[in-house]
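Yeah, one chain of the complex is gone here, protein chain that is, but the others are all in their spots.
== subunit A ==
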Amino acid sequence: MSEWAWVALGFSVAYGAMGGYAVWLRHRLSDATRRIEKIR
């Protein structure tokens, strides 16, 4: 792989992981909120 391909891979992993974690947190939060409303 070329140097820029490694750079693209690294940056994609970094920003993809941060975005994915943020989306997962949002999903967990909405799931918890939905479960609370179901009990109440």
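Here is the rule we go by: contacts are C-beta pairs under 8 Å (C-beta built on N, C-alpha and C of every residue); 3 or more make two chains touch, one makes a residue touch a chain; residues count from 1.
Operating definition for what follows: contacts and distances are computed from a predicted model.
Chain not shown in the complex: UniProt lists it as "Heme exporter protein C", one of "ABC superfamily ATP binding cassette transporter, ABC protein", "Predicted Zn-dependent peptidase", "Heme exporter protein C" or "NADH-quinone oxidoreductase subunit NuoF". The chain not displayed touches subunit A at residues 1, 3-4, 6-7, 9-11, 13-15, 17-18, 21-22, 25-26, 28-30, 32-33, 35-36, 39-40.
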